[in-house]
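On to subunit A.
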Amino acid sequence: MNRITVETLLQDLASRGLNGEKISEQQIKVFASKDNFVNHLHYLQTIGFEHLANINGVDYIAENEFEVVYQVYSYEHKIHIVFKVRIPREKPVILTVVTLWEQAQFYEQEVHEFYGIYFEGNKDLSHLFLENWNDLPPLRKDFNTEEFSEKLFGSKRHGGGK
Partner candidate 1 sequence: MMTVFNIILYSLFAILVGLIFLGIGRKVAARVHLRYGPPFYQSIIDVIKLMSRESITHNFVMDLGMVMALTGLIGTMLYIPIAGHIAFESNTNIIVIMYLMAIGHLGMAMAVSASGNPYANIGVSRALTMMLGYEVPFFTVMLGLIIYNQSSSVMVINLAQAGSIWNWNIWQMPIGFIAAEMALQAMMGEKPFDAMIAPAEIASGPMVELSGRYLGLGFLTKAVGVFVETALIVNFFFGGGTSVITFVIKQLEVFLIAVIFDNIFPRYKIEQAVKFLWIFPMGLAVIQLILLAI
Partner candidate 2 sequence: MFNINSLEQQDNQDKLWDKVINYFRKRSLWMLHYCTGCGAMELPPVMTSRWDMERFGIGPMATPRQADILLITGYSSVRTMKRIIRTYEQMPEPKWVLAFGSCTVNGGMYWDSYNVINNLGEYIPVDITIAGCMPRPEAILDSMLKLMDMIQAGEAKAFRKYKENYAYYKANQDRLFMERGPVLESAALRYVHEETEGGEA
């Protein structure tokens, strides 16, 4: 396979209906819709982006949306793709990519744990880090950690001084 550069990759993706932006010579970001992003990821995998480094969640509370970010890397082309998918906050459901990358299991579990995003098709979305957790997922912006800490751990602002 020919060596893919950032520019050719962006063109290629644009032809497939994906908006992208160049960040640096070795990094681009791509925006996809939640309906067909799995196909795009699968395409990326076939052209050499075989490494899924991480899955992140971002809470855009002002826009009432969650963003799920897939960090995909190619050792062959030395390009890092930040692959972003937006989903609505009311119904945070997205398809799983465990079928493409096995390691996505743990990333998805983590994102589910901290944002409450539901990955459709992932068989096991149990807790990884939090024990005994019954509250709102803690990294959502509408979760009030100070109040939580105060109620559970008895924390005080300024360490109780002033």
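How were these picked? Simply put, all candidates are chains of the complex that A comes from, given by their letters.
As a working rule, contacts are C-beta pairs under 8 Å (C-beta built on N, C-alpha and C of every residue); 3 or more make two chains touch, one makes a residue touch a chain; residues count from 1.
Bear in mind the structure is a predicted one, so any value in this text is a computation, not a measurement.
Asks: Considering only the touch criterion given at the top, point me to the candidate in 1 or 2 that touches subunit A in this complex.
Replies: Candidate 2 is the one in contact with subunit A.
Asks: Please name which positions on subunit A make contact with candidate 2 in the complex.
Replies: Of all residues in subunit A, those touching candidate 2 are 90-93, 116, 118, 129-132, 134-138, 142-157, 159-160.
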